[in-house]
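So that we are looking at the same thing, I have put the structure below in C-alpha cells.
One protein chain omitted, others in place.
Here is chain A:
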Amino acid sequence: MAVLSPPKVGGRPDQQEPRARRSKGGLAGRLFEYLSVGAGLLILVTLAAVAGFLVLRAWPALTASPEELQEISWFGSSTFLGYVGPLIFGTLLASLLALLIAVPLAVGIALFISHYAPRRLAQSLGYVIDLLAAIPSVVYGLWGALWLAPTLDPAFRWMTDFLGWIPLFEGYQPPAKNVLTASIVLAVMILPIITAVAREVFLQAPRLHEEAALALGATRWEMVRMAVLPFGRSGVISASMLGLGRALGETMAVLMILSPGFLYSFFLLKPGQHQSIAANIASKFPEASGLSVSALIATGLALFVITLAVNMFARWIISRRSEFSGAN
C-alpha cells in the first residue's frame, strides 16, 4: 500500500524508484500518511466501539432473571423479548407506513424535477425539496403535534365514519395523536433523501434510450415508463431503504406526536396503541437508573441492529448497481 503511492510517471518496471523518491518526503510525509490511515482506522474502531459498548451495557438486562426485570416499574413483561417485541412492531409499523406514503410521492417529485420541470427551474426546485431535510426534527415534532394533528382531525373523522368497516381505520379518537399522524410526519422527513437519490438515478438514465423512445413516437410518459423507470428501479429501492433507515431511528417526531402504548395492534387511528424504540428510550431514559438503563440500552441495541441491516442492504444494492451501470 505504501509502495504504490506517488507519481504514475515512472511506470511500473522499477518499483524501487518511487520508494527512493518517496523518502524525500521524510519523516513529515510518513507521519502524515500514518495520521490519515489512523483516521480511517478510527472509523472502524468507532463503529466497533458503538456496538461493543452497547452490548456491554445491555448485557445485564439481557441476562437478568424475570423477577429482576419485574422490579422495573414500567416493564410490562417478564422477558426482555416480550418487552421489546411490541416496540419493534411499533417502530416497523410507523416506518413502513411512512415509506408507503413517501416513496410514490418521492418518485413523482424526482420525475418532476428530472424530466418534467423546465430545465432552468430544475436545480432550484431540488434545493426547495432539500430544505425539508434542513429542518430540525424537534421542529417537525412541534409542527406535527400542534398543527398537523388538529388539521388532520376532520379527515380522520371522515375516515373512521365512512371507512370504519375496514379494521385499520376503526375507532378514531381525537386528538389525532395516533400512529398515522406520526407516520405522515416521518414521511415528510424522509422525503428529501429518497427524492435526492431517485433524482440522481433518473438523471443518469441513458439519454440515447430516451431519445430513441421519443423518436419512435412515444409520449413523454411512455418514454419515462420504458427508458427511465426500469433503469432507476434499483436506485429507487435502495433510496427507499435509506429512507427506511432514517425513519426507524427518528426519535423526536414520534415522541412528541404519538401517545404511547405497547400492543401488537393494526388500529392506525387509535391513540395509545404503539410506541417506537427510539421514542421509548427518549421518554424513559432521563428518569432511569440501574437495570432499567440497561434494559433501555438493550432496546437501543435492537434498533441499532435493525437499522444496520437495512442500511447494509441498501448499500449492497447500490454497489451491485454501480457494477452494472458501468457497462451502458
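Convention: a residue touches a chain if its C-beta (ideal position, glycine included) is under 8 Å from a C-beta of that chain, and two chains touch if they have at least 3 such contacts; residues count from 1.
Everything that follows uses one rule, which is that contacts and distances are computed from a predicted model.
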UniProt protein name of the chain not shown, from "Probable septum site-determining protein MinC", "Aspartyl/glutamyl-tRNA(Asn/Gln) amidotransferase subunit B", "NADH-quinone oxidoreductase subunit A" or "Phosphate transport system permease protein PstA": "Phosphate transport system permease protein PstA"
Residue, one of A:A98, A:I129 or A:L268, that touches the chain absent here: A:I129
Given A:L81, A:L100, A:L163 or A:M312, the one touching the chain that is not displayed: A:M312
Interface with the unshown chain - residue positions in chain A: 1, 4-9, 22, 24-26, 28-29, 31-33, 35-44, 46-47, 49-50, 53-54, 56-57, 104-105, 107-109, 111-113, 116-117, 125, 128-129, 131-143, 145-147, 188, 191, 195, 217, 219-222, 224, 242, 245-246, 248-252, 255-256, 278, 281-282, 285-286, 289, 296-297, 300, 303-304, 307-308, 310-312, 314-315
